[in-house]
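Provided herewith is a single structure, encoded as structure tokens, for subsequent inquiry.
Shown here: the complex without one of its protein chains, the others still in place.
Here is chain A:
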Amino acid sequence: MTDTLELSGTDKSFGTLKAVDDLSLTVAAGERVALLGHNGAGKSTLMKIILGLMPADRGTISVFGARPGSAEARRFVAYLPENVAFHPALTGREQLRLFCRLRRAAPDAAGQLLARVRLDEAADRRIGTYSKGMRQRLGLAQALIGRPRLFVLDEPTSGLDPVSRREFYAILEELAGDGAAILLSSHALTEVEAKTDRIAIMRRGRLVANAPLAALRSRSALPVRLHVVARAGDADRVAASLAGSRINGVGVDILCAPEDKLDRIGAIAALGPLIEDIEVAPPSLEDIYAFFSREERP
């Protein structure tokens, strides 16, 4: 599989601040990679370097084998900036037709794209009258012009309502299915948890994690939470025999290391009639993110 996007040893400093620090990352065709990190972790700077909007101080970056920002790279790359903006005096359709022409696509494709992001009714209103969510959807529409092979999306779902978010991820899935590579940043962790193939976490310009969620989960070795529902009146007994903590009249919480999970479940099952139900909750992406983005890891 050829890598659509390949960065190695990339550095970028602003004065004494290292915005991107010795970062290496690849995104392959058909892959959806979520880029996570606190504000100021360097996500947007990294994206601007990939797009060629900003030169890197050091490192090799290849976008389809071309230099970032070169005419060849730009033909295949679509960008959705954070808080995307357009000229307020133009209508959505006019703006999109312009972008179609710049990408050498038929301007009439604009209508279809607007319908795809449900902006067809607002297409002939000025962008100045659009809500943030509508501008964001127009931003997505422009990114779809001309079948790009790499999507760089900076907080694409901010300002979108829940329905639009679902539609957005459905479109992403379609694009990835079609073989496009997708790199998106987000603060909405629960969304990307289920909708991306790999998680990359940046902290102070460095990549501190870069793997599928399951692999990060096992690497972090964060405890699994077992929630046991005891039969009425038996919660104390269950809590005592499992060495767990009782959280209410019937519930008992047990934290255990991932490798002990099956043994503990066995022990719970052995209590037989005392147990009403059991739920297994692996560490969420929020837990894993907090773990990897912590300032000092032991």
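Here is the rule we use: a contact is a pair of C-beta atoms (placed from the backbone, for glycine too) under 8 Å apart; a residue touches a chain by one contact, two chains touch by 3 or more; residues count from 1.
Keep this in mind: contacts and distances are computed from a predicted model.
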Request  = Using the UniProt record as the reference, specify the protein name of the hidden chain from among "ABC-2 family transporter protein", "Response regulator", "Transport permease protein" or "Glutamyl-tRNA(Gln) amidotransferase subunit A".
outcome  = "ABC-2 family transporter protein"
Touching residue (missing chain; options A:102, A:221 or A:247) = A:102
Query = Among A:85, A:214 or A:232, which residue is in touch with the absent chain?
reply = A:85
Message = Just checking the interface: what residues of chain A touch the absent partner chain?
response = 48, 51-54, 71, 74-75, 77-79, 81, 83-87, 89-90, 94, 98-99, 101-104, 126, 139, 142
